[in-house]
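Remarks on the structure that follows.
With one protein chain removed, the remaining protein chains of the complex are shown where they sit.
The block that comes next holds chain A.
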Amino acid sequence: MQFVLRRLGFYLLAFWVSVTLNFLLPRFMPGDPVSRMFARSQSRMTPEQITQLRQLFGLDDRPLWRQYVDYLGNVVTGDMGVSISRFPTPVVEVIAGQIGWTVLLGGTALLIAVVVGNLLGILAAWRRGGFLDSMMPPFLVFVGSFPYFWLAMGALYLFGVSLGWFPLRHAFSAGTSPAWTGEFASDVALHLVLPAVTIVVVSIGGWMLAMRNTMIATNAEDYIVMAEAKGLRPGRIMFRYAARNAMLPAVTSFGMSLGFVVGGALLTEVVFAYPGVGYQLLAAVQGLDYPLMQGIFLTITAAVLLVNFLVDIVYVRLDPRVRVS
């Protein structure tokens, strides 16, 4: 219990630091949201409108410390203000509208990559030098080192344009509305395949290699030899004795990655025009939309810290050593 409390305190501190950075960094960038908007409109707005827009957006000349105090207050109460680049939609609504798709895409891709990657790693290490062990890692690393953008574009052209197997864009067909029907669910799933598979393809190699390496180290442990000597079935030794212990680092990375899922997958969203938080964040940074930027960063920070905290707790359960120390 003391362990959990200590971790909790650490996370609160980390949260405060990132929230503060989150406040400061955007304000170090040159320009302000209205002049960004004006520059982007390239003469379609008149200079007279700028002062008015400043007032409209509630941009203010309050001293920085004052803004900071108010900002901290807002963070605590969960009031993230109104988005500037999406004025007058509240930040919470902008994020809420997209985060479902982001979690669906990122979560699906991550889950498949982790499960399949770890299974491959376990099997490869178990039969060292076998087909899986000698062929898969080089191949996956080869595929994974392609620039993602290129790979995604290639997949889009091959499977979307040339073969026509998958839709080219969006999370579901234009002209349909979300509904709890099998038809809509399969439409969504079909649209999810290409974006998710491309993410899986580039990320699975890392999972497999990491798992394989720890697994090899674990296989050399005395208790594995002991288990074999006892005559346990290989499958049981592989999963219950070796993999369970080799799994610990993977659990940590899984936690980290899971937290970052809410940040969105910018390149995937751009290539497949998939709705999500990633492009929102890019647009917010480009447009100096402080409230939206802060909102998204806050969501990411909170998610990463929360998931890590949960992982820490799971660790206590998985690894008895943590409980003791």
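Following the convention adopted for this analysis, a residue touches a chain if its C-beta (ideal position, glycine included) is under 8 Å from a C-beta of that chain, and two chains touch if they have at least 3 such contacts; residues count from 1.
The rule is short, and it goes like this: contacts and distances are computed from a predicted model.
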{"item": "Which of \"Xanthine dehydrogenase large subunit\", \"Spore maturation protein\", \"NADH-quinone oxidoreductase subunit K\" or \"ABC transporter substrate-binding protein\" matches, in UniProt, the chain that is not displayed", "value": "\"ABC transporter substrate-binding protein\""}
{"item": "Among A:Q2, A:T77 or A:S177, residue touching the chain not depicted", "value": "A:S177"}
{"item": "Sole residue of A:L56, A:I224 or A:L248 that reaches the chain not shown, by the stated touch rule", "value": "A:L56"}
{"item": "Per the touch definition above, residue among A:V225, A:A273 or A:I313 touching the missing chain", "value": "A:A273"}
{"item": "Listed residues A:G106, A:P167, A:P195 or A:G255, member touching the removed chain", "value": "A:P167"}
{"item": "Residue in contact with the excluded chain [from A:F87, A:F146 or A:F309]", "value": "A:F87"}
{"item": "Touching residues on chain A - with respect to the absent chain", "value": "29-31, 35-40, 42-53, 56, 82, 85-89, 94, 97-98, 111-112, 115-116, 119, 153, 156, 161, 164-178, 186-187, 189-190, 193, 236, 239-240, 269-273, 275-276, 279-280, 283, 286, 288"}
